[in-house]
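With one protein chain removed, the remaining protein chains of the complex are shown where they sit.
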Amino acid sequence: MTQTMMSYRDGLMLAAAHEMEADPDVFVFGLDVPDHKRIFGSTRGLVEKFGEKRCFGTPLSEDAMTGMALGAAISGLRPIHVHIRVDFMLLAMNQIVNMISNLRYMSGGKLKIPLVLRAVIGRGWGQSAQHSKSLHSFFAHVPGLKVVMPTTPQDAYSLLRSAVRDDNPVVFLEHRWLYDIEGEVDFEKIAPLGKAAVRKEGKALTVVGTSWMNVEAVKAAEILAKRGVDIEVVDVRSIYPLDEETIVNSVKKTGHCIVADYDWTYCGFSAELASVIHHRCFADLKKPVERLGFAPVPCPTTRPLENLFYPSAVHIIRTAEKMLGLSPTDLDGESFYSYENKFKGPF
Amino acid sequence: MTQTMMSYRDGLMLAAAHEMEADPDVFVFGLDVPDHKRIFGSTRGLVEKFGEKRCFGTPLSEDAMTGMALGAAISGLRPIHVHIRVDFMLLAMNQIVNMISNLRYMSGGKLKIPLVLRAVIGRGWGQSAQHSKSLHSFFAHVPGLKVVMPTTPQDAYSLLRSAVRDDNPVVFLEHRWLYDIEGEVDFEKIAPLGKAAVRKEGKALTVVGTSWMNVEAVKAAEILAKRGVDIEVVDVRSIYPLDEETIVNSVKKTGHCIVADYDWTYCGFSAELASVIHHRCFADLKKPVERLGFAPVPCPTTRPLENLFYPSAVHIIRTAEKMLGLSPTDLDGESFYSYENKFKGPF
Amino acid sequence: MMQDILTKEESLGLYRKLVLARFCEEKICQEYFKDEMKTPVHLGIGGEGIPIGVHHCLPPSTKAFGTYRNHSLYLAMTEDTDGFFGELYGKRNGPAKGKAGSMHLSLPEKNFVATSAVVGTTVPLALGAAFANTYRGSDDVVTVFFGDGAVEEGAFWESINFAALRRLKILFVCEDNGLAIHTHARQRRGFKSLLNIVEAFDFYKGSGDGSDLTEVIRVTRQVTRQMQDKPGPALLNFTYHRFLEHVGPREDFDAGYRQKPEPEDIKRLDPVLRFEEELKESGLQAQALEAIRCEVQEKIDRSVKTAQQAPFPPPEELFADVLI
Partner (left out) sequence: MMQDILTKEESLGLYRKLVLARFCEEKICQEYFKDEMKTPVHLGIGGEGIPIGVHHCLPPSTKAFGTYRNHSLYLAMTEDTDGFFGELYGKRNGPAKGKAGSMHLSLPEKNFVATSAVVGTTVPLALGAAFANTYRGSDDVVTVFFGDGAVEEGAFWESINFAALRRLKILFVCEDNGLAIHTHARQRRGFKSLLNIVEAFDFYKGSGDGSDLTEVIRVTRQVTRQMQDKPGPALLNFTYHRFLEHVGPREDFDAGYRQKPEPEDIKRLDPVLRFEEELKESGLQAQALEAIRCEVQEKIDRSVKTAQQAPFPPPEELFADVLI
């Protein structure tokens, strides 16, 4: 077994490198992929190792470049197309929703689309309304796409490898703050797409989280554990296809559920989860499922409002307390994740 | 009171004409708006009455034309921008989700965006995967947009007038098949955005429907009424903002709910409705909310598969029977809406 | 003229394809009113010579992308009338088992890769196919066909920029009928000459009367020779007259947005008549042509019958072919 400590960004980088080594048809491209910043380090070393043929930048043309990725995929290559912000994929929605998701079906199964669309999501540093979205519910809504949101370095590594090997289009969404997270990575470990992971076991309440919200949920669980309240944290990982069983089993056990999604709630993935859980755990739920997500406004720049915009461990704790009929935990001595000290400007 | 029988398409056409008469800043534009087909008749007469200055076509440039609409709106005009298919709005998602929805917030409330985006949705005639979407959940997911789906000629008229007068961006979605529906229209009637309508009262079960699904739901209710089963049909009308009260009151009364949405269910508006209803009617629901929508595949062309793709009155009846523990109704003598005779090719 | 660039055998092969495309669409016109082909049809009558001529100049390994107005291209590349009508009738023997219909035909095994009913959307796909050719060291050209309306979409400009930047071997073919549905180019275009513009992108270029199959071939050969000498993209603009309404089997000259051509112009505007005239002038006997027409008509009638009798896809097909 080859366990190594590494960051999430290195997990991403190594997954691409290993797939490129294993398969000459894999290539990585996108705006600024080969410049010295290397998509926050996640494409480091690739151009040196594999050359400009297999790792290159593009003009600012998201629509056509996404179509080019599709064209390459149906020609037998395996593109990894990278966007430094998911917000820019809005320029490519037509290719994604009218073409990529449909072409296999419209060809009666003749075309195969082994294509990975990587994109960075979520909070950076004063990123405001145009550099902070997640959009996984958009992609998951449309039949014909898989959608993945890894939280740990191991998942960054294993799920990216699985995504590259998958013969379907996979949207792969990486939270900006996760890039600095360190963890053990075992290169032998395969994480198949479509499986959730229990991050922490517990009996009192289930938090089902996506992406960064799992970090917040584990923190919340640690704090509540000190007063003997045992929270289970389920990391969805695969937004579509969804591992309903793991989630439903957890909620059937605990009888309480908070969905903590890294997105707006209205018509979002949290709505899907909440309705699946209500439907399948109808008799088991002691309280209605609660949903946490972004405030229903565009993301503001200024820090005090930005802090209110995003859901956090504190929201999870307060919601759990309410659901379980507990008095508010004293959070005075607790230290929460804050990017004031870890993550500074400008981007 | 001035009640007139007219079609849905004429309701749309007259709403635009009346608003253009009332306010010289209102104009209508979009691909093929002034050609002899007139967006299935819904812009008939406008160019003759108001001239090419206020009613005009465009190049095939959905992205820039949507930005142009936004630019005109923040310059004090009140554009109605028309798309003959909502699928083409995917080319404008960047302007809609990064710009139109954000610009008021990002300007600290200084910019006002009185803009209507009209689009035709849904089933036509062998329209297949690229001309059949609804996408209301995409628009409703994003804070800063209103989303409306009128079902009746009266609502086509009244809601379009309200949308044009609204100082916010409103996405206005019209099902292709509704165009031929006839009904009484009272020009004095105002329908404010944000209100649902009870289409049929009943005590046994609530069907909450969007757009065309209300036609199917009313049909289902009529059939079930014959055997004494009283279905209530609530037409959502306003996808965002949502009239939770009307819906919740109905479900609290009936204890049973089917959400019949004209879209895919996964991460769709049906998920939002189901989770709101589960949350707010937790103690009142006798069974979990059921969701009906498109099959989770791209829309196929061939008729037998297309018929399976779309939800219908039959699905509603069968689902209601299961929820209420009824034996299957004999549907042999019933005639359902079929476009075989009413709506022929090519489009 | 024709004899200078085409052998007799080639000419007859081309005539056969022209007739095949034309008769297929005429058959659609006859049958469509029965409402058995439940798919919108964008007929290419008048423009058949463009895809037929262009692909005549290229080897069968050439990958092609097209639009909803794709029948002639499909038939030129595949001659597969069984699959064609199977798909239009929505039957199991169509290449997409009826899921695609007329607007999204695709037969990748014959390099007819993909078509789309959203204007301009296959143009960027051609970039990817051409990129894949370069990646693998293939010399093949990729073709992409689009209407004059597609040129207004941003994706078109992004694509020509990238093709030029990378010197990709793509033949961009504009099937220019001067109309986007009912709207004339002058109501949509802020420029006069697309060819002038692509020249600034260092494209090879060519243009001509798309109703004249011989000319299409002459111009295409010129340009593809340049592409082979020194790799790079090219744009061909071929004008043609759309005989029928935008979508559907009828004429629509009474709608008022354009004039019906004078009878004496038809001979010039109809690529089949025009090529036939040339063939006759070059000394070919009317009987030889008649024989081709008969053979083609029989083939088509058989395919239509086969399609009409073929089964629809079974219900479980609804769920097949989404994800692997």
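Structure notes:
Letters A, B and C mark the chains as written, and numbering starts fresh at 1 in each.
To be clear about the criterion, a residue touches a chain if its C-beta (ideal position, glycine included) is under 8 Å from a C-beta of that chain, and two chains touch if they have at least 3 such contacts.
Computed from a predicted structure; not experimentally measured.
Touching the missing chain, out of B:H18, B:K112 or B:K203, is residue B:K112. Touch with the chain that is not drawn comes from one residue among C:G154, C:P249, C:P271 or C:P313, which is C:G154. The set of chain A residues touching the chain not shown comprises 31-32, 35-37, 57-64, 87-88, 91, 124-131, 295-298, 300-305, 308-309, 340, 344-347. Where chain B meets the missing chain, the touching residues are 27, 53, 58-59, 61, 63-77, 79, 94-95, 98-99, 102-112, 143-144, 146, 167-168, 241.
Contact between chain C and the absent chain runs through residues 152-158, 160-166, 187-193, 196-197, 200-202.
As a convention for this text, only the chains that are shown with their structure count from here on.
Of all chains, A has its CA centroid at the greatest distance from the CA centroid of chain C.
Chain A and chain C have centres, each the mean of its CA atoms, that are 42 Å apart.
If each chain is reduced to the centroid of its CA atoms, chain B and chain C end up 37 Å from each other.
Mean C-alpha position of chain A lies 32 Å from that of chain B. Residues of chain C in contact with two or more other chains: 97, 99-100, 104, 116, 118, 154, 322.
Annotation for chain B: residues touching 2 or more other chains are 63, 87-88, 91, 128-130, 296-298, 300.
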